[in-house]
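Chains shown are a subset, placed as in the full complex.
Note that the chains take the letters A and B in the order they are written out, and that residue 1 is the start of every chain.
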Amino acid sequence: MKMITAIIKPFKLDDVRDALSDIGIHGMTVTDVKGFGRQKGHTELYRGAEYVVDFLPKLKLEAAVSSDILDQAVEAITQAANTGKIGDGKIFISNIEQTIRIRTGETGQEAL
Amino acid sequence: MTATALVLMMTLPGLALFYGGLVRSKNILSILMQCFAIAGIASILWVFVGYSIAFDEGNPYFGGFGKAFFNGISESTLAGDIPESLFAMFQMTFAIITPALIIGGFAERTKFSAVVLFSSLWLILVYAPITHWVWGGGWLQQMGLLDFAGGTVVHITAGVAALVAAIVIGPRKSFGKSSTTPHNLTMTVTGTGMLWVGWFGFNGGSALAANGDASMAMLVTHISAATGAITWMSYEWIKFGKPTALGTVTGMVAGLGTITPASGFVGPAGALVIGFIAGIVCFNAVTIIKQKWKIDDSLDVFPVHGVGGIIGTLMAGIFASTELGIFSGQGFAEGISSISEQLKIQTIGVIATFVYTAIVTYLLLKIVGMITGLRVDKDEETQGLDIIDHEERGYDM
């Protein structure tokens, strides 16, 4: 099983969720995060004060998926979250050794 | 009476929220706390000596101590047509809001102990004497200075003091670098709503009666606020493409501050002009001070209140004239007959207030700095004044 961790622009959440739904992935967990990356460095002006924008609100989406649909899932996210502009975000893939559903105690694939 | 309640509401919670929303969440309680502490201390000092310094007869520069401890005020003494206890208390609410305005100049970095000490001394040595000059029978009043509800007494003193304090204390660590955007604009907007409402008491109440004068003062106050807000909003819209909420409410406050000294003397059309000028001039003042001069008057006290107070005091000298057609007002001070004459007096009032406030504020800051120190250290500034000074957090959701 793999954990997909995607950092995306907040307003793309619905699109990404729908895209994942379409390929049968319904479970996921989302966190509000602050992103630091290339998308910054420009100076903004607010009420007369200049400042450098250093972080931006992003969403972190985590979905555990079985290895065989991993590529499909990554593809779906990449497309749905894409605006073509800087700051669209990243996807990180890591390995999960075990998954347990708390309610039933099921493990592995069943637990997703 | 209602006016008194309204003016208190301007500070608590109005100003407290207006300012509070503008700081970062780690400093929100420091702002609220300073407003409350000042409200408490200023009230007590006003009873002790402040009222007496301002309104006892004394000499043209200083009222004296004959009314210290509200000596001689009972439920039946009068000040003009109203009970003196009411007059003393109405004035007390002004004595609360003025030092509270100043804290915007040095927000997010100054020690609480320094704020308390500075505000106390400043009230006694700057605010009370100038009040005496302008409203307590002092030299500016005798000269014929028009200041209906505190353009010099409240706004110029507060604005100048904030500017001096911002310079002496120095900018916030992150000024001009990372973002210091408001943590809660809804709070700020709520606060300005209350300021708008409360200002009716401020300016309307300064007529010291519930009559046609008071309602005209309210009307022009309202018009200037509305015009200031819309002017600032439109200016931003044209210049940057998007009108902001903060800009709109700042314009409103600028309109209110600027009409203050003029509110009892001008008519509706004059108020439109004053509000418009307030919006344009204060907008540019904000930009110049922060961007050009690099002074971190954090919540823009000087460009909004100080500059507003100055242009309002001057314009009162113009639009009070009864000879401007639709822009006419209600006449000059007794014995004055031309705009230029009145304007000269207004200018003297502005300069005297500016210079006296600047010098004494500077000295007081140096003294307070020696006693308590002025700033928290860098790491404390990063952690925020709420934890450092008060061991509390504003939000724990």
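Everything that follows uses one rule, which is that a residue touches a chain if its C-beta (ideal position, glycine included) is under 8 Å from a C-beta of that chain, and two chains touch if they have at least 3 such contacts.
Everything numeric here is computed off the predicted structure, so don't read it as measured data.
K.L.:
Which formula, in the displayed labels, states the number of copies of each chain in the whole complex?
P.N.:
Across the whole complex, the chain formula reads A x3, B x3.
In this text, only the chains that are shown with their structure count from here on.
K.L.:
Report the inter-centroid distance (CA atoms only) between subunit A and subunit B in whole Å.
P.N.:
One centre to the other, that is 49 Å.
K.L.:
Tell me, which parts of subunit B touch subunit A in their complex?
P.N.:
Checking each residue of subunit B against subunit A gives 174-181, 240, 244, 246-247, 250, 286-287, 289-291, 300, 303.
K.L.:
Can you name the residues of subunit A that touch subunit B in the complex?
P.N.:
The contact residues of subunit A facing subunit B are 44-54.
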